[in-house]
Structure formats: C-alpha cells, structure tokens
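Just one protein chain is left out here, and the rest sit where they should.
In order of appearance the chains are A and B, and numbering begins at 1 in each one.
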Amino acid sequence: MIRLSKVKTDPVENLKRHAEAIGEAVKQAIKPDRITVEYPRERRRYPECFRGFIVFDKEKCISCFRCAQICPANAIQMEYFDKAYPGIDYAKCIFCHFCVDSCPTGALNTSKVHDVAFKSMDEMRLSARQITRVPEIVREEKQTVEYYVDRNVWKLVRRRELDRLEVPPKPVKVRERKAACTEPESCLGCRLCANVCPQNAIKVEKCEVSIGEEVTGTGCVLQIQTDLCTGCGLCVRQCPMQILTLEEVGE
Amino acid sequence: MMDVVSYLYETFSSNMMDIPLIAPIVDFLTKIPLINFIVALILWKPFFAVIIMPGLGVMTLYLLYIVWYERKLTARVQWRVGPLEVARPIRGAIQTLADGIRYFFQEAIVHREAHRPYYVQLPILAFIPVLLPIMFIPAGSAVGIYTPYSIQLTVTFIALIPITIVAIGWASNSRFAYIGSVREAFMYFAYEVPFIIAVISMIFLYSSGDAYVAVEKQSAIPGALLNPIAFVVYIIAMLMATSRLPFEIPEADQEIAFGPFVEYSGILFGLVMVLAYEKLYIMTLLFTILFLGGWSGPYCPLLGDLNGPLWMFIKTIVVISILVIVRSIYARYRLDQALRIGWTSMLALSIAALVVGGVIGVWLS
Partner (left out) sequence: MAREWQFALPEKKHEKKYFGNLKAEVIDAGLCCHCAACASVCPVNGITAGDAPIDFPNWIKECVDCGACIKVCPRWDYTPKSGLGEYIEVTAARSKRFVGQDGAMVTEFTASALEMGLIERAIFVARDSNWRTRIVTIRTPEQLYDRKITGTKYSYADVLPALKDAVLKSEAVGFVGTPCMVTAVRKMQQAFKKFERVKLAIGLFCTENFYHHDLYNFLLEKANADLRNAIKTDIKKGKFIVEMKDGSRVRIPVKDFEEIIPSGCKVCQDFAAVDSDVSVGSVGSANGFSTVMVRTEVAKSILEYIREKDYAEFQEPKLEVVQKLCDHKIKIHPWPPEK
C-alpha cells in the first residue's frame, strides 16, 4: 500500500496566504482590473502585422501560381481572365498568410479586417475582382482598446479614435529572375514550356537544322524573350526533362 | 358564514403588525369593508412573517438578487464583466428574471431511463424541508408558529434536505447523477455531525432552544464573540451544506457535470437551481439568530414592528454577500480532503465549541 506523506503545512503561513487571497479579492471587487473588450462597441487596436482579410493588387500579379500551390487549406483557386488571378474561398481560408509570404511581387497583402459576415456559403467564394479592396462593412465601434502589459500588471487604455483598417503594403524585394535553358541538347522539342507561359514569352519558330553548310533536316527554334518573361517559373516546373531554370539577372 | 368571516377578521386585526410609516393608509383602508379584510390578512403577524418577510416574498427578491450579484461579483474578481446585455442601462440586473422566464418556457425533458414519478415530483418534494423552517423562525414579534424549540426544529429540517438531493440523483438513473448522489451522501456525513454539535453548543450557551431567548442573551455581546469556535464551524458547515466553493463537491461542473441534477431541464431545473440558494437562506437565518444578534439593531421609530424583520433581512443579505466573495477566491477541495476536514478538524473544533459553550452558558445564567 502506498502511503502519501501528509504535506507539511505551516498554519501561520496558511493564514497569511488566506488573508492575502481575501485581500486581493476584495481589492478586485472594489476596483477591478478588467480586461474585457466590449466588442462590437469598441475594438482592439491591431498591430500592422495583423493577419486579416487578404487584399489583392492586380497590377503586380505575374500568374506564377505560387499562392495557390502553397495554400495549406486549398482555399485559392486561380481564375482565368487575361492572365490567371487568384480567387480566395473564405470558407476554407485559415488566415495563415502563406500566400502573402510566398508572393514574389507583393501582389497579395494583409489588412486589419477580420470580421466579415456572409449570408451564404456560396458568397464566401470571393473572386479575384472582389478582393482588390477591403470589404465595406457597417461598423459600430466608437473607440479602440489597447493592452499594456508590464509583467503581472495589465492595463487597458481606451481611446476615442479609430485606426485605419487598410494596411499600406510592405515593399517586397523583387528579385529579377528570367528563364533560361541549362541543357539545350536534351530538349525533347515538346514545346510544353511555350504552351504554359502566361506571358507567351517563349516563341517557337520553324527552321532548318544544318551542320555547317549542309541542311540536314527540319526543326524548330525556341526563344525565351527576356523582356516578356516575369520569372514566374511555370515553364521550369513543366519541362519533362527538367532543363529549364530561373537565372538571376543582376541589378 | 358571516360569523366565520367576522371571527377571522377579529383574529387578524388583533395580531396586526404596527408600522407607523404606513399607519395612515392602513387606517384609511380599514374603513372600506372588503379591503380591510385583505389588509388585516396581509398585516397579520404570522402571515406577514411567513409570506412576506422574512418568508417567501422576500425570499423571491433575494433569489432575484443573489444570482445576479454572485455572477457579477465573481466576474469582477476574475477580471470579467458578467451578465450585461439583458438590461444594459442597469448593468444586467434583471438577468435572473430573464433566466426564470426562460426556464418556464423551456421543454422539461424526462428521459426514458428516469423513474418518472420521482423524477418529476422530487424537486417539489425537496422544497418541503427547505420551506418549513420559515414557519418557526421568528423575526422580531412576527413569527409563524411560536415554539420554544424553534432552533432544534430548524436544524432537523435542514438535516432532511440532503436525503431529497440523493433521491433526486437516484431518480435520474444516470451515471453522473449517481456519482453526484454518492458524493452528496459523503458530504452529508462530513458536515452534519459538526454542524449539529455547533448548534447544540450554542443552545448550551443560551440554555434554551428558543430564538427569543437567544436574541435576548445577545443584547450585550453577539454570539460570534461569545463562542467564536462555533462561529467558524458553522460557517464551514454552511459552505459544505449548500455545496458552495470550496466545497462544491456534489455539483462540481468540471468534474461531474453538475452532479445529481445533470438530467434536469426546463422548469424542473429552475426548481433545483434555487434549492441550494434557499437552503443557504434558511441556514443564514439561523446563523443570524445564533451569532449575529438576530433582529436586534438600531431602532427606527417610523418602522415600528417592521424593524425586526428588516434588520434580520439586512444581516442575512450581508452574510450571504460575504460568502459570495469566498466563492470567488477558493478552489475546490477533493472529496477525501473534505471528509478529512469534517471528521478531524471540524469535529475537534465543534467539541471544543461544545465545551466553551457549556462554560459560557453557565457563566451567562
């Protein structure tokens, strides 16, 4: 049988602790340190890096599909207009902002909106046109609340002003990269790279293959036009012999 | 027929409460033939004591107040806000009323395995030992039935309540209810003996079980100072009896999913919820009589006979409000720890209280 030894309690110490506890409770009962935010009459002041509703800038998008590939919830579907633009399904989005992080040109950005309401599940699938701006919501908040924490002391500060919900986009260090072929002798001639390029930057032209002066047969010339290439990397992924790569073009 | 009515009217008006504040209105109303009967009935002392103050009417008010107050105070101590939205300008004060109305309209589900007659009737039956002591507990000159054994009777009825709670858990025929009932039975053993011994020690002290004698003997020093040990024992027994934290063992929310009352919903749930609060009210009434000087307090000439009940009520409310703070501070004891406290510390203290009570009782008389 296991005997648990009785915990040594010091009655004086106990009494002191009891008194302390009761004193603390009475103090809180009189002047409480409340930390409740009375939403929706006021809202918490969110930091600039808050992960909220995702805002899309059409001009910067190069249709590289990275956001759709990295989304862990499969919430992004690319929609085909002139190029392919991402549409976000907010029924699935978990606001992890992997897509914002992975966008090479900074076309996707965050905002401070986190409480959009929809009336049906179909409405939650937002197309690329609908996420270019922060959604218009009727808001009731009249003040913001901010927490200041200093070790054990929590202090709430209430202010009458409201902070802006749009966050200015952070400048992205855009690395210029262009596609190039590492091993032209292995090219199958399948032209899948030319088909998949969203900018149509790879040109296919018929030519005559010759060794020296002699014409030995027919063939084609593939040319990557660097001024059109945005470095999205879709051709690199597509090549069945894996001979394309992205090369950094120095500043 | 008229003889009966006039006989009744004679009985009523001979024993009316004398409140100078509303005396002119009463005088005026006595002249109107039918209404004077009703007024005489209302102001008849036994009726007043049992139905209005400190009886059922005031108890309902107390219930409306205590639930809201407890939730608000606990929330304040826990850095929260508590119920707020029901009537926002008065910070949610009528939350209990809203809850009560909701319980009236909610479906009271009686599940298939329950023993249907007991399940439905027991919450009502459980109110008998809770409400009967009101007839005996006096408040000033207003008393339901005068008896020199009022304290003993009250203790007897209080001792009957846990049996009904165990029966409620048993009738529910569910494993949580069963465990809750077993815990309630254990707690019953833990606190009952020290509680009874503490009350007996006070009876020794006052050398009588009559509430009037007890209050009279406390005119100089309140009972709490005369026998502080019994005071402490009674408070702890009160916490155990009404399953309030830190002894909320039969009804522990996080452990046993509300114990014996887990299967109740609708108006039956409303009834069992107020059961614990009403038991607390009765025990606090007894506490006030034994330790705090009962209905004695500064005399206000305007109120006349209403003094006694009013002061009793105020003291009761103050004591209960203090117990609510205790609830918000302490964590829950384990069952074996609570039993150990009941049978070692509390028993020893109560026997010491008995000795002290005996000594001081001899000295007082």
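Basically, a contact is a pair of C-beta atoms (placed from the backbone, for glycine too) under 8 Å apart; a residue touches a chain by one contact, two chains touch by 3 or more.
The structure displayed is predicted, hence computed values, not measured ones.
Looking at the complete complex, one finds that the omitted chain is in touch with A. Considering A:V55, A:I88, A:V145 or A:C181, the position touching the chain not shown turns out to be A:C181 (whole complex).
When the full complex is taken into account, the listed residue touching the unshown chain is A:E247, out of A:D57, A:D89, A:E146 or A:E247.
Think of the hidden chain as still there; on chain A it touches residues 178, 180-192, 207, 209, 216-224, 226, 240-243, 245, 247.
Heads up, the rule we're going with is that only the chains that are shown with their structure count from here on.
One finds 60 Å separating the Cα centroids of chain A and chain B. Residues 21-22, 24-26, 28-29, 32-36, 38, 154 of chain A touch chain B in their complex. Those residues of chain B that touch chain A in the shared complex are 73, 76-77, 79-81, 325, 328-330.
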